[in-house]
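The following block contains the structure, expressed as structure tokens.
Rather than the whole complex, this shows some of its chains in their spots.
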Amino acid sequence: MTYRPWIEAGYRCVIQLPVQWGDQDAMGHVNNTVPLRWFESARIAYLEQSGVASALAGEGLGPILASLQCDYRRQVRYPDQVWVGARVVALGNSSFRMQHAAWSQQQQALVTEGSSILVVFDYRAQRPQRVPPSVRQLLEHFEGRSLEPASS
Amino acid sequence: MTYRPWIEAGYRCVIQLPVQWGDQDAMGHVNNTVPLRWFESARIAYLEQSGVASALAGEGLGPILASLQCDYRRQVRYPDQVWVGARVVALGNSSFRMQHAAWSQQQQALVTEGSSILVVFDYRAQRPQRVPPSVRQLLEHFEGRSLEPASS
């Protein structure tokens, strides 16, 4: 089994990104902030592909990142390519939780895993809002299943 | 009570960093990867000030980041200054856990909190090692108290 079917089994949105030489720090491996940039890129791609980004924008809302968690499983070095997945695993009143994973083409292995909490935010009023019904529908449609409730 | 005593009460190591205009992304606030750069800088400062960095280097070892967790409490914008604290809160067989916090001078408030797990690593052998006794001593001395055990 190669990495692609593995990714595609669980992750609704997968993007491919190059590891750049300059992503490495003085330890000679990819700096700890870089996988979080990968996760961000996958998060944005997910919101666009699922239709959630434009559904939120249509109601004058946007996502805001409330928290982030990341496990660094293996060091990544240039040259390499990573496949980065995003999926929504839980849906709350005003937020939803995403999981992220990055696979290295060189190592044929999972290198970084993590999760993030996205809050539906009214940037003008500067406060959280309930997840609109249209967004719930889009998320469950994109995931192909009903989502368990998140804590908020 | 101002922010400095508050920081200094709990955090053995506190550094000050400017928010740069270019730290902001297209949402007009500091990008989510930036507080993790702040935490990294505080982590490095802690390891140097406590003597842990040179004690590890003296045994041919170095710290490696195993995991990271971050809560984004408030948006940060340019111009601002942040005070970023690091402290060790738990000590395991081959790892220790740090807490991090960033305070905004403009907002006079905690803006980001987080924690990280650092593993004592033999970069030549590419594997974890037990925390050397000298490092345990330095950490407990720097924290001024005995540290609760971490999970690994």
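The chains carry the letters A and B, assigned in the order they are written, with residues numbered from 1 in each.
Methods note: contacts are C-beta pairs under 8 Å (C-beta built on N, C-alpha and C of every residue); 3 or more make two chains touch, one makes a residue touch a chain.
Source: prediction; values computed, not measured.
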Number of copies constituting the complete assembly, 2 shown: 4
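What we mean here is this: only the chains that are shown with their structure count from here on.
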Contact footprint of subunit B on subunit A as seen in their complex: 27, 31-33, 36-37, 40, 62, 64-72, 75, 123
